[in-house]
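Note that this complex is displayed minus one protein chain, with the remaining chains in position.
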Amino acid sequence: MSEVTTASVAVETLRTVRRERLRVILRSPTFLAGAILVGFWILCALVGAAVVPVDPYATDLLHELAPPSAAHWFGTDQLGRDVFSRVIVGARDILTVAPLATLLGTTLGTALGLVTGYFGGIVDETISRLIEAVLALPLIVVALLALVAIGASDSTVVVVIGLVFTPVISRTVRAAVLAERSLDYVSAAELRGEGSLYIMFVEILPNVVPPILVETTVRLGYAIFAVASLSFLGFGIQPPSADWGLTIADNYGLIDGGFWWTVTFPAIAVASLVVGVNLLADGLSKALAE
Amino acid sequence: MSGLRFVLRRVALSLVTLWLLSVIVFLGAQVLPGDVGRAILGPLADPRAVAALDHKLGVDRPLLVQYWDWSSHFVTGDMGRSLVYRQPVGPFLAAALANSLKLAAIAFLLVVPLGIFGGVVAAMNVGRALDRIITVTGLSMTVVPEFVSSIVLILIFGVWLEWLPVSASWREGAGAFTQFRHLLLPAVPLVLVLFGYIARMARAGTVEALDADYTRTAVMKGLPFRTVVWRHVLPNALLPTITVIATQMGYLIGGLVVVETVFHYQGIGSLIYNAAKAKDFPMLESGVLMIGVVYTIATLIADVLYSLLNPRIRFGGRE
Amino acid sequence: MKADWKRIDLLRRNASELEADAIEQYLTGNVGRRELLRYGATIGMSGAVLATLGLVPETTPRAQAAPANQTIRAGIEVPASAVDPVTTGDAGGLCMLQQVGEFLCIDGPDLVLRPALATSWKPNAKGDVWTFSLRQGVKFHDGRPMTADDVVATFDRLANPKNASNALSAFKGVLAVGGTRKVDDHTVAFHLDAPNGNFPYYTSSDNYNAIIIPADFKGDYEKSFIGTGPFKLEKYTAKVGASFTRFDGYWGPKALPARTEFTFYQGMQSKVLALQGRQVDIIVPVAVQGGQAILHDPRFQIIRLRSAAHEQVHMRTDMGALRDKRVRRAIALSLDRKGLVAGLFQGLSDLGNDSPFAPVFPSTNTSVPQRTQDIKQAKELLAAAGHAKGVNIKLTTEKYIEIPDYAVLIQNFAKAIGVNITLKVESQSAYYGKAVFGQSDWLDSEMGITDYGHRGVPNVYLAAPLKSDGTWNAAHFKNPTYDRLVASYVAALDLAGQRAVSKEIETLLLDETPVIFGYFYNYLSAAVKGLKGAQPTAMAQLFLQNATLS
Partner (left out) sequence: MNVATPPDALAAEGLDVCYRVRGRDRVVLRGLDFRIRRGESFGLVGESGCGKSTVALAATRYLPRNGRVSGGRVLIDGRDVLELDNAELRRLRAHSVAMVYQEPAKALNPSMPIGRQVAEVFEVLGSPRREALEKARAMLGRVRIADPASVMVRYPHQLSGGMQQRVVIAMALAIRPSLLILDEPTTGLDATVEAEILDLIEQLRREYSTAVLFISHNLGVIAGMCDRVGVLYAGRMVEEGPTRAIFEDPRHPYTVGLLRCLPRRGRSKAQGRLDTIPGQLPPIGAQITGCIFAPRCVLADDLCRAVDPPPVRLSDGRVSACHHHERAPDLPTTAPPARRLAVLVDQAAVPVLSLDHVSKSFGGGAVTVRAVTDVSLELWAGETLGLVGESGSGKTTLARMILGLTGPDAGSELRINGRALASHAFQRHAAHRKSLQIIFQNPDTALNRARLIRRLISRALGKLAGLAGAERLERLHALIALVRLGERHLDVRPRQLSGGLKQRVAIALAFAGDPRVVVCDEPTSALDVSVQAAILNLLADLQAERQVSYVFISHDLGVVRYLSDRIAVLYLGRLMEFGPAEAVFSGPHHPYTEALLSAVPSVEGGRPERIALRGEIPSPVRPPSGCVFHTRCPRKIGAICERDVPQLREIAPGHSLRCHLHLDELGGAQAPAAADQASVS
């Protein structure tokens, strides 16, 4: 038929859209700044231990709390360990724990969000109530109580943060699924006789990936926030890790003694990492929104 | 009429939520390590003494009995006695809550106007440098953990400049101004965290309202820009922000744990933390529920406020 | 020394066997003045005897000042639970008890027992019955006189397993219910389960629960805070603070301050900040970790008490590579103890020699050589044990003051000799668990570090953590020779005898090294410069009746 043969296939090919989107992202200064910050810390986490000037775990009881100098750029801590080296390698644990926790939370939250959003009704009502009950408490309090209960270690922190994030992510996913659920292709699948699992995971899931992606990056920022805070409170990453939150907790009693370098540098490091992740998330959500 | 029913429904749902919360906390408390007896007598205490104390405190009874015992008293307003301090929980909770509320109130009074103002200013300049600056800084400050900003603030204002005290505790009977001075530094990290949230919501609401057709209608009427903003944009823009602010109030009350730790402040956060460590179930349960109640009340107020300000809910649908 | 030799001769003749032995030891120079004082006090040598020797124990050192209208403000740790003489065991709570209560005798900062509610005490020849004479005219804060009945009730209450008594573990195998018997209204006899040369310490401030309270005490102590001390309760607010006022019916010299005020703090830093902000006049205790800010601040004085408090690094003698004592010794040899003292404690600590015999104890035999760092020997020992290529060990410990740092340092020291230690740092409740074998990381871990508070005598340290049937034997150390040595040490009534046994114990423990005793840290308090006469003890007590502020 003539009306079809003359039609060009694509209004705008997907590739052009993607290319343009990528260009917008790459031109965004916030995204770039975020990428540089996060990239730097990932690099430090990966190869930091190999390139630092001093063994970050080596104690030196003769040079405790030395102020910054040529030998120790950021000074030394209470046990004479090199603060610079520790800040560099300090990214490793948090950059392992936080993404894993986020991944766990995203996976569970997505599954839960799909189920509640798709089935609705009593399933949704019950689970939503439970979620609301948990969310009535600040996340950090829930995580803290859970970690007091089961004891803190890298793996328990991953599990606890992951579980604590689950309801939050599931809420986002549920909202997205609710919107999808009302779309006709879901009805069409039902009319085709597809099973619920197929509809949820094969039909709907691919379409709610963008909000999940954005939520995941945002959550990653909060995972880092939460892990750092928990470490600071003593219920996150455990010694002798060079983790920043832990280091700050160990040393913040020293600030009024004038030993500012033991906390200032890790504090800057934490701040730069979370800000970096958030700038990335911001750039990503802006690009996906266009 | 529909408004009242709406509020009643919300209250009923909140009660269900709180009950669920109490069960979760109760079950959660059971997996806390150690036991009350040992927490009181110390780690090296003789097991016979621990057993005797546990029996005396009644924590060796079946779970359901304990839960019933606690909850049947709780509904009559009796929050029970702290297992560890062997005194009624109420006064402890009241003192801690009062402290936390004081801190939260200061943070709140600072952040709400700042956040809304920042968000609205950003929205008015949407796409321009000022907008990016406000958004990006707000966003960045929101994600910086409180303990990090606290430490930077302590270093600058407490240690170097020596302008403000670095501890939130003051001598008993200190005046309001002294208390305020002590609470100012702890309040700032909370302000920083919340500023971003509120500014973002206010900005999003304002941008949406600015883009809305009704704003176009107002502009096309030839109204002066200021009138358009005050009469048409802001009332609609800030409506959703109210809800966010209220939920953040809940966060504020409970999420003080970190700030309370850094500034050695005896608020509800440290109360819960210590209760959990000592497995002091009545104290923990009551503390957690209190946060839940505060959160619920805050959201309830938000909902009511929202429905009062939003004619869509106030008057229900059309006939 | 002004000794009246004639009177000494007379003394010798009239003295009991123990007293005579002590006098002999002193005169021959085997024990020093301090030790004699200490020992003499323990066995109940009368003041007259000691005076004859030219030694007068400083009974409640008395400042010249008359009672004034001052209020002394102290900052202490927040009591972890309800203050109750039977159950309380934490620093803050004990300090509260001691403000109003008194013991039969007081273990002063110099570890010398001084009479308090008891005026004198005496063992029988075997050392298993101790008779205490009680002070007359002592009144409780409610005006009732204190009698032998109150003393008997106090000790029976503490020794009763049904009472959730915190002293139960101390009295185990020493004193049981019914062992405390009234002789007359002002005399009490303690019939012990076994001979014990150091028993008076069990009735002293060392056994912190043993304040004498009325026989009809029923509980709910925070209501009354009843005792016989120089201060009585004004107000107690749980978790916040307490205040006390001078008790005018006190049997001894009246307290100098009219009032004392205690504020409770959580954690070191808040106390330090309170002192810096002049919200309090004295804070107890202060740890080097976190106390750096005031240790060198000229505005404050540091009150330093040598103590026997320490961290035990136990190594399972029945598990893995540590079963071989050469490996245990090698690890002990890898430690740079001087570095630890200098680095972790800025010198405010004594060296440990891998036995509970802290330098502060008179019975410690100092002729046993101090173990020092010897990497070479340590490596040889490891090689001999078949671990030349290194060995992996897991060190589990609690999060408590400097312990995590100590663990990191041990990890670093051990690395130098090829022992690879992985750390697991837990909360205290997780670490101690149920505190019984099989349900406690503390007692079940391959290697661990455990905090032990100060005691006036090493008896507890010698028994529970190291004896074959010891309930705190985390090292699972089972050595019949050692058990026998400890029994004879405990029973030994004379100092020379104790020292002889302690030498053997120290040598044996150096060889076996089930536990590393790296250091015995000092008990520190910090006060404003103008505060005089405040007397903390290493048991977290704080005597303020003689305190003045200028």
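Going by the order they are written in, the chains are A, B and C; count residues from 1 in each one.
Quick note on the criterion: a contact is a pair of C-beta atoms (placed from the backbone, for glycine too) under 8 Å apart; a residue touches a chain by one contact, two chains touch by 3 or more.
Note that the structure is predicted; figures quoted are calculated from it, not measured.
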**Shown chains that the omitted chain touches within the full complex** = A, B
**Message:** Among B:7, B:23, B:110 or B:126, exactly one should touch the missing chain; which is it?
**Reply:** B:126
**Item:** Residue ranges of chain A at the interface with the undisplayed chain
**Value:** 1-14, 17, 20-21, 23-24, 27, 183-185, 187-194, 203, 206-207, 209, 290
**Item:** Positions on chain B where the hidden chain makes contact
**Value:** 126-127, 211-214, 216-225, 231-232, 235-236, 239, 309-312, 315, 317-319
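Everything that follows uses one rule, which is that only the chains that are shown with their structure count from here on.
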**Item:** Centre distance in Å when chain A and chain C are each reduced to the mean of their C-alpha atoms
**Value:** 49
**Prompt:** When the C-alpha atoms of chain B and chain C are each averaged to a single point, how far apart are the two points in Å?
**Reply:** 44
**Request:** Could you check chain B for residues that touch two or more other chains and list them?
**Result:** 32-33, 166, 277
**Complete:** Touching at least 2 other chains, the residues of chain C are 269, 273, 427, 430
**Fill in**
The residues of chain C that touch chain A in their complex are 268-269, 272-273, 276, 289-290, 292-293, 336, 339-340, 342-344, 399, 404-405, 407-409, 411-412, 423-427, 430
**Touch list for chain A against partner chain B, complex** = 30, 129-130, 132-134, 136-138, 140-141, 144-146, 148-151, 221-222, 224-225, 228-229, 232-233, 245, 248-249, 252, 255-256, 258, 260, 263-264, 267, 270-271, 274-275, 277-279, 282
**Request:** State the interface residues of chain C toward chain B in the complex, per the touch definition above.
**Result:** 80-82, 84, 87, 89-90, 161-166, 168-169, 172, 220, 222, 238-241, 263, 265-267, 269-270, 273-274, 277, 279, 427-436, 442, 464, 471-472
